[in-house]
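Every protein chain of the complex appears in place save one, which is left out.
Each chain carries a letter (A and B) given by its place in the written order, and its residues are counted from 1.
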Amino acid sequence: MRKLLLLVVAFTLALAAISQHPAQAQGSEPQYAGLDQDLKGVTIRMANIGGGQYEALYKSIPIFEQKTGAKVELVALLDGFAIDQKLKQDFATNAVDYDVAWDHTSFMAQYKDFLEDLNQYFTKDDLKVFSPAIIQSSTIDGKLLLIPRHADISALHYRTDLYGDAKIQAAYKAATGQDLKVPTNLDDVDKQARFFVKGGYSKYGYGMAGKEEALNGRFFEMLFASGGQYLTDKYEPAFNSDVGVKVATLLRGWYKDGIIAKDTPNLVWDGDAANFCNGSVALKLEWYGWYSYFQDPKSCASIAGKFGLARGFTGLSGAGQRPTGWAGAHAFSIPTAAKNKKAAAQLIKFLTSERVAYDEAKLGFLPVRDDVWTRIIADASASAVVLDKQRLELARTQVSEDFKTPPLIAEWIPISNIVYPTIQKVMLGDLEPKAGLDQAASDARKILADAGYYKK
Amino acid sequence: MATNASVNLPSSAAARRSRRPAPGAGRWFPLFLILPSFIFILIVIGFPLIYSLYVSFTPYELLKPKSLNFELSTALNNYQTLLNDPVFWKALLNTVIFLTITVNLEYVLALALSQLLARVSFGQSILRTLLMIPMMFAPVLVGFQFRWFFNENLGLVNNILGVFGLTGHAWLVEEPYGLFSIILATIWMNLPVMTIILLAGTLSLPFELYEAADVDGASAWQKFRKITLPLLAPFTYIALTLRSLDVSRAFDIVRIMTGGGPGNRTELIWTYVARLSIDSTKFGLGSAMSWITVIMSLGFTVYLFRQLVKSRIVK
Partner (left out) sequence: MFTSSVRAHRRLNQNCLNGLAWLILVLLALPAAWIILTAFRPATEVNASPPIWIPREITLDAFTTMFGLNPGVQARVAVESYMANSIFCAVFSTIVSVAVGTLAGYAFARFHFRLHTASFLALMFSRSVPGIALSLPLFLLFTRLGLVNNVFGLSFVYIAINIPFTVWLMDGFFRQIPRDLTEAAYIDGCSNWAAFWRVDLPLAGPGLGASGIFAFLAAWNEFQLASILTRSNDARTFPPGLYAFTQQFTVDWRGMCAMSVLMMIPAIVFVILTQRNLVRGLTFGAVKG
């Protein structure tokens, strides 16, 4: 009898002991991949984006070198636009001397004739781990052009010190008869932004970048959020539709009335973020990557801990509204002129493996792999700052439901270079919205016609 | 002595003497001297020019190697497109305005500064080194720095103005401030160039002319107008030409400060060429635009050269 009791107690204790460590039952540590093959003596050359944010990536490379015997040579470290120029020049002059190249969903269509189809090197199982929406955005005509490493999408950033202030709430209620709540559509964004500026509660009501592809992208975003189309399925320009004109008119009003900074037409991402960091802006769409910078009291004392994140707003009232979600993924590609394609594929497999992706995600990048999402959300649950976890859950929702890339055509950038100056001129008042957009549409159409899009 | 005062006065005797071939190598000597220069220029500048002339007659696009084909019927398409492009004309106008103001303003400032520096008695070499500091920064860096200075919300300029109670402006966006901000940054970076040329010229002017003028009781202004300016004229034209044709240095600054925008307000030829040729990959079109600029520079060069030659024949 006593023996039986002892046995039961021991068994119960053992059971209790095991259940304390549930992690052991699952695949606990994030795994590397792509380390299986021996690559001794092989040198893999890579052209990539530089900068301190990519620390995790550069720290992982020696591990790859050690485990496979390969040597990885970083041929160039540049910024996004410089590397796009370099790739274009290299492809044009047949001067590609690297095996792995940085790529991005917005840019890849330009290079499509010069990149390998990665379906040859990655099986369906390999690709299963990545978000299907992103893989689809990385494929043109059945050819997989890149393997994603992290995603970019913008969330609506709003100042909690403004939205939570009782006095401001009362003033808003008095002025509009509605409660002051984080806006969910562009009309409310407009109303609230104007309210903040008029009442002197914030220097600027809204913040946005105003030049180059950034402006074109934001316009594209507001356009599709409002149910409009940039290009039709037949590649006819459609951004000069009534919806497009309404969006352009909205932007013009914002500029004229000082709702956005007067410098906006000369601001790209860093200038735009600096205004938010400085506390001058009440509301804006902003990329997730800025989070740790905004939350750091040493760099952004005015807003650290004083902002919240929300899902992108739907567009101007009308048919076909949907949330904003202009998105893209940074990625790796293999040029067709690469010398060590298989080794390159392996390096890419390693650099996008769970472990490396997890290390990068810890630095603030949005993952493209479900397993990494799960991990970092779990990590964030342990943080004292509630926003840390909220933001990841929000991001995950956005990436899986609101992810929308611009038209995946090579002419996106050339058309962008026509449309963004037009929007700038509309904003500045140099051009009328309808006339300006019509002209831009006709110029864009000419580019597409020359490129053969309308041949029967 | 009279001959020293006639430094650049080709009295007919002196002129005849200078044209007589010097003894020895005679005719070949000068040609040997200029040959190495021309070899370098032909390879580095001549060849690309010819190549880009050829490309300008084709519809070449960077990522479409097959588009590099020449057909007589479409040869002038690029030029036609450009001449009908309002942005091209705006860029051209902006470039002319930019160059004219920059070069002339720089000249006036450099002239004043060089005269000042020539007369300083304390710490001359330190001052000259200090003078050259703006030239030591890469134009890319100067572009970034001035773009930040002129930022409407966070920049130093508006910050300082605010201290004095003046309203700030969006210096890089509003017309005409956009072009002026770029001009300011360019002049800051390049003032040392003209100043040094004029300073070196001033320092090599013969002493005796001034002494003679002093004896005649000339005022400082008269000495400046009648002696310094005319004798500096050759250097002036060299400096003016140098800066006028010095396109490459301005490109980096403009590209970083405004990128030619917003809305083409500060578009210069080179920002437009770069955007067309590389970002939009329309290299044929960009080459055509480069060539139009080159042809115009030729006209400009000939004009300045005539002025230079005239300045050598001093009254």
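Throughout what follows, a contact is a pair of C-beta atoms (placed from the backbone, for glycine too) under 8 Å apart; a residue touches a chain by one contact, two chains touch by 3 or more.
What you see is a predicted model, and the numbers here were worked out from it, not measured in a lab.
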| item | value |
| --- | --- |
| Which of A:Gln37, A:Gln89 or A:Thr184 contacts the chain that the document leaves out | A:Gln89 |
| Contact residue for the chain not shown (choose from A:Lys124, A:Lys298 or A:Lys455) | A:Lys298 |
| Residues in subunit B touching the chain absent from view | 1, 3-4, 6-8, 14, 17-19, 21-25, 27, 29-31, 33-34, 36-38, 40-41, 43-49, 51-52, 55, 113, 116-117, 119-125, 127-141, 144-146, 148-149, 153-154, 156, 159, 188, 191, 193, 196-197, 199-208, 234-235, 238, 241-242, 245-248, 251-252, 269-270, 273-274, 277, 283, 286-287, 290-291, 293-294, 297-298, 300-302, 304-305, 312 |
| Interface residues of subunit A (partner: the chain not displayed) | 49-55, 58-59, 75-80, 82, 89, 92-93, 95, 97, 269-270, 273-274, 277-278, 287, 289-290, 298-299, 330 |
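Note that in this section only the chains that are shown with their structure count from here on.
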| item | value |
| --- | --- |
| Between subunit B and subunit A, distance of the C-alpha-averaged centres to the nearest whole Å | 42 |
| Subunit B contact footprint on subunit A (complex, rising order) | 84-85, 88-89, 91-92, 110-111, 113-114, 203, 210-212, 261-266, 271, 274-275, 278, 280, 410, 413-414, 417, 421-422, 424-425, 427-428, 430-431 |
| Subunit B residues touching subunit A - in the complex, by the definition given at the top | 62-63, 65, 87, 147, 151-154, 169-170, 172-174, 258-259, 261-265, 275, 278-283 |
